[in-house]
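Working notes for the structure below.
As you look at this complex, bear in mind that one protein chain is not there, while each of the others sits in place.
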Amino acid sequence: MSFKGRDILSTVDMSKEDFLEIMKVTGKMEELTKKEPVSNLLSDKIVAVLFMEPSTRTRLSFETAIHRLGAKAITVASAASSSAAKGETLADTAMTLDGYVDAIIVRQPQTGGARIMADAAKAPVINGGDGAGQHPTQALLDLYTILKEKGTLENLKIAMVGDLKYGRTVHSLSYAMAPFSPKEYIYCAPEELQMPEEIVKDMADRSIPVRKTADISEALQADIIYMTRIQRERFEDPAQYERLKGSFVLTRDLVKQGNPNISVMHPLPRVDEITTDVDDLPNAAYFRQAHNGVYLRMALLAMVTGRA
Amino acid sequence: MSFKGRDILSTVDMSKEDFLEIMKVTGKMEELTKKEPVSNLLSDKIVAVLFMEPSTRTRLSFETAIHRLGAKAITVASAASSSAAKGETLADTAMTLDGYVDAIIVRQPQTGGARIMADAAKAPVINGGDGAGQHPTQALLDLYTILKEKGTLENLKIAMVGDLKYGRTVHSLSYAMAPFSPKEYIYCAPEELQMPEEIVKDMADRSIPVRKTADISEALQADIIYMTRIQRERFEDPAQYERLKGSFVLTRDLVKQGNPNISVMHPLPRVDEITTDVDDLPNAAYFRQAHNGVYLRMALLAMVTGRA
Partner (left out) sequence: MSFKGRDILSTVDMSKEDFLEIMKVTGKMEELTKKEPVSNLLSDKIVAVLFMEPSTRTRLSFETAIHRLGAKAITVASAASSSAAKGETLADTAMTLDGYVDAIIVRQPQTGGARIMADAAKAPVINGGDGAGQHPTQALLDLYTILKEKGTLENLKIAMVGDLKYGRTVHSLSYAMAPFSPKEYIYCAPEELQMPEEIVKDMADRSIPVRKTADISEALQADIIYMTRIQRERFEDPAQYERLKGSFVLTRDLVKQGNPNISVMHPLPRVDEITTDVDDLPNAAYFRQAHNGVYLRMALLAMVTGRA
């Protein structure tokens, strides 16, 4: 079950063993970084960082991972400066980059775009997010964060709050945690933005207890509360948005009334769905979560290049 | 005939000896990369990569070359983020960069702009393309590709297809191959886009047999077929474009009817002038050509900094 040369396009096709292997290597990368902030593990490797839509956080996280491994990055930070602007196909871009680099990280707005590049390139491709499609490094860093916060992935009660209908991260999280026998998923959202029925059914098929609610105090009884942003544009009726939005904002007072050991996660950037007075509570895991992304991305890069 | 400190602005002023020296060093860089993907040859050098118009492929190729030599890059990837936006002259930019870096790579839309920078800077300047002017690294990587594909630069039959009127690469190629006693140049284009008379005459002056044709099957008898894109904008009459474009598209079937040893080249990006079913034929040299660009750019950087 080596990851050498493997493309990382989605977490959907990953087994529990895959997840555990990745968690193990991510832990090693965190230890390595503590001992040696910039190592030589990939000092002979060059990595393409191709961001055809802006996502500074993800791009800088990948580039930090590249530097911490001693590798070099060649970067495209916006679509405007890319060859795509000249009408080149993703496949041609991939075949060209093949001669430059040892791995390709790509984020672009076209669902399935990462797979097109992976099919064309000999070098392993890591999907940094493809539109409404997959964003596997987010799902994997979420898993690593849960493992670090709770000491285990097994048998947890996980609440997801906010826009569960369109939120890519909570869909991926539902599937990624499924092999670890969750005690319960608490889907907390306004009715218009509840988890799609297809996913709820998939979870039922996996014998995972699912509870739907619009009451955030129920969500606060979980081991993990995963917050997401509710966007005004999702509502046909703006008045409905105004009436609802306050009910899905996490405040310091709310956290204090919940499970004292609850960990608060968020994929960031946040706007106002978690008030800043939560930030210095020990429960606030969202910046730790962002920082874990570097270790996770180091792990994937080391694994696909055969160095871990 | 040392290249140390020399500006690389154009291939027009290069001698046959220059070309051969550059080919030799490029070969060494390819060997070096195979042994040591990231070397220390220029580990104490910093290189400015100043792209004031977008050209991802060329920029990433240069940056890969810089990394493979162990050097560091400081990059401007678009005009919008450059000081030129504040009205600074190219000469002032050059004199400022002089204090930062050991070599300057510049691409900008103004013909002759690279020379202005070279005149102002103490550091050697490499022209990464200046508008309708020169793009010497493209011409040199084309030469290296021909040498690699054919084993020699001497006595070859070379076809150039497509937009020969405006195509900068085929102009440069005509001149760059001239010292190597070409057996024949086959210029294959619609009449409106044929090679400028001035260049045809220059080739005649050098005693190079030139054939003009609009029939791609003639071009397919050459040792090298160099494809370029025909742009709709070049035609006053759109109907004329529609009528003609199909005649200058290279397909798998056409390649199979031509010289079995023909090498297909293209400066990339392609749009549809070579169908993708050509890609896995051994004749398809265009991605190898792109990859050769890295070795060629390594060679130039090593030469102008006095390290090769």
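A and B are the chain letters, set down in written order, and residue numbers restart from 1 in every chain.
Keep this in mind: contacts are C-beta pairs under 8 Å (C-beta built on N, C-alpha and C of every residue); 3 or more make two chains touch, one makes a residue touch a chain.
A quick note: this is a predicted structure, and the numbers were derived from the prediction, not measured.
S.K.: From the listed residues B:Gly99, B:Gly151 or B:Pro282, report the one that touches the chain absent from this view.
M.R.: Among B:Gly99, B:Gly151 or B:Pro282, only B:Gly99 touches the chain that is not shown.
S.K.: Check the options B:Glu88, B:Glu154 or B:Asp277 and report the residue that touches the missing chain.
M.R.: That would be B:Glu88, which touches the missing chain.
S.K.: For a quick check of understanding: of A:Arg6, A:Lys28, A:His67 or A:Arg234, which residue touches the chain that isn't displayed?
M.R.: A:His67
S.K.: By the contact criterion defined above, which parts of chain A meet the unshown chain? Give residue numbers in ascending order.
M.R.: Looking at chain A, the ones touching the missing chain are residues 36-38, 51, 54-57, 59-61, 63-64, 67-68, 77-78, 268-271, 276, 279, 287-288, 290-291, 294.
S.K.: May I ask you to list the residues on chain B that touch the chain which is not drawn?
M.R.: These residues of chain B touch the chain that is not shown: 43-46, 48, 72, 74, 76-78, 80-83, 85-88, 91-92, 95-102.
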